[in-house]
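Step one of this worksheet: look at the structure below.
All protein chains but one are shown in place.
Entry: chain A
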Amino acid sequence: MKPTINIRDIALKNLLLNKMRTLLMIMTVALSVSLIVLTLTYFYSDDVRQKQSAINEMGPYHLQYDSLTEEQLRNIVASKSISRSYKSSLAREIEVNPFSELDINMAVLNTEGINTGLLELSKGRAPTAVNEIVLDEWVIQTLGLPLEVNQKIQLTIKAHETESFVIVGIMGDIAVRKAANAGLMLVSERFIEKYSPKYETNLFVLLNTDYNASQLGRSIGEKAGLNSKQIKINERYTGAYETDASTIISAIFLLFFIVIVAATVIFNIFYIYISQKIRQFGILKAIGATPWQLRSLIYLEGMFIGLLGSIAGLMGGSALGYLFIPFMGNSSNLGATLYVATSPYILLFAFILGVIMVLISIGSPARKVARISEIEAIQYNPTQIMTKKMNTSKFNHKVTMMTLIEANFSRNRKRTVITILSLTLTGLIFIVAASILSSMNIGNMAASMVQGDYKLSGKTASRTDNPLNGSLMNEIKNMDGITDIHTEMYDDLIYNAEDATRHIILQDQQQSYAQVRANLYGYNDSLVQIALNGLNNGTTTLDEMRNNHNVIALTDENRKYKIGDKVRVTTFEDVGKEIELTIVGTVPTYITYKGSESDGGILIAHQNLFKELSLDQRVQQLSVSADGSNKEQVEHALKEIANSQQHIQFTSFEESFNEFNTMKQVIQTAAYSFVAALILISIFNLVNSSVSSVLSRIREISMLEAVGLSNYQLFRMLLAEGLVYIIISLGLILGIGLPAGYFLVQLFKKEATYAVYQFPILPIVILIACYGLTQLFVTLYLQRMLYKTSLIERMKYVE
């Protein structure tokens, strides 16, 4: 036998002998820490991916200074705010074949930093000799060559003889460059001197700090005497490295919810525990425990739970991260795969947060224990009334089941309130998340990509290409089963500066309103009709669109129009002549998703306007609808066309739909799993409340049985007690959650116009089933547990 016992021993014994409570709390902490780790790891992984893709696509530099004079170069390089700089020479006026013949826009560049910081080759080395070059992987493949270094290639540089060059290095593909047919040929300094003596000197610059890098870079350039056109910010890199406020807010918001839910539950479990064990603490105090020792006892118990729960949470969260994050990453439109990036700081933070969360949650119960009056505690009866306001002046003629249930709730109102609060809080998150998720309308999302069943888009590199030409159009029109054809034209306009300031908010504050570009789409009759059907503002007819300078505008946060607004624009062909367009309606983007857009936004006109203003009248995109029986045939024929012509791309509504649907399912799975974990935490609370409510009344319940409470009545009483928590919580959840969900969907619609509010009926049913079944099982378990001991033993029950 040990000769001594201390507070730590008592804390450990308490934990070991109250296994269920200990386990519930450890699981609560573990689950919340898992969620914290998962949330932070996701944000961190996404951040790392953003940064990595930014580096891969553009290189690790904040900005580039173009067309530098010797003096400007010297001035910039002298700046102390620059961490690294890479000088490069761009051969601007050079045409290299066979690249030009293959429609590859080839940039020919000599630069420092190849394989030494600016640009990593996937194979080989930087060119040094005059006949050495480095090419993109896809360019080499387009040329039909193997992906090997040190192979020879014949190139014809304009105004020079065809010569033999050696590929000494290969660059990994960058999706955006490849998609734009934009190649990069890295050459030696001697190559530049020989073939392009009038080269342009550029400087890629990495600054000392990511903070406010754009501003800093600009001021360095301006001090060196550069004009704004010479300073090009690497938005991709600075964007990825600049701290994104909305991401931080989302992360804090999620963490806040996890911590609040878990802390409420831990507080409640400890509060109930202390209320039940108040006598034990009273005895400890009577036989000599100081308030400080009692407080330490609670804190020690909390610390053990916090430590164990946090360790389990770190393991669980990391495991979930490895399972979930790559899966989440697939839904991203970033293209780059999302790898799990972990940081010891995340684990450390989550661990500390887990422990602190427990210690803060038990602060108030610990203070309560320290303040315990020995006399009151020793005389305390766990079934005694804890509420001062209990109504004792009623004298009913009949005692019903409800009288007993009501009395039990009044006995400990604080416990009732906290249990309801934690159920309500998690239920609210669930209903709000469900409202938003159900509102994601996949049909709308897919329809914004493909109007009708199939779409052919032209990839045009120059203004003379016309892949979707008249003869192809006729071929398609004559296909069997085609019910509708929608065609789209496209051109750019220059916005009148004064009108632009009125309607447009420019993202980049440095940019001038003088040259804001707007994208004008020309629709045929059927497509205009679809757009008119989708107007969220304004009324106009197809005829008015055909015969006047009327346009429909796509509106969002940065582009605002009222019906009847006049905007003045010029075409690139005739900059001197201004045309006045009238806004006759506005549409949400899902009516016509256009992908990237210019700062001036998107305007939609009838194709007649394109003819009248002599804009680019090539059909850029063509969508068809086919009748059911011929669908397969039409799809096959259109795919054939796309496969045979390099510049035509085929998309089907169904494929888009499936793609979005997969994405939605991934988001749904992630969001629901997250909420499910929170709900599980609140269910722990419900279980703990129900179990401890019965445990503290074993004698009382046995007395009731002794005086005639039947098994069935006991079951009904225990079930009803739990159901009261659930019914009140559900009332609050639906009363607050549904309007809140509706309101948030309206907000969400501003960002995602494809959203349509849907009443989350299935999630509500699931929530009710979850809570109801839990209570049913807990009641059955409790009744079985009670019946394990005889009535007499239970009546004599002393802890």
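Throughout what follows, contacts are C-beta pairs under 8 Å (C-beta built on N, C-alpha and C of every residue); 3 or more make two chains touch, one makes a residue touch a chain; residues count from 1.
FYI, contacts and distances are computed from a predicted model.
Set against the options "FecR/PupR family sigma factor regulator", "Cytochrome d ubiquinol oxidase subunit II", "Aspartate carbamoyltransferase" or "ABC transporter ATP-binding protein", the UniProt name belonging to the omitted chain is "ABC transporter ATP-binding protein". For the options A:Glu374, A:Asp492, A:Asp525 or A:Asp556, the residue in contact with the chain missing from this view is A:Glu374. Looking at A:Pro3, A:Pro344 or A:Gly576, the residue that reaches the missing chain in the full complex is A:Pro3.
Against the chain not shown here, chain A presents residues 1-7, 9-10, 13-14, 16-18, 279-280, 283-293, 374-375, 378, 798-799.
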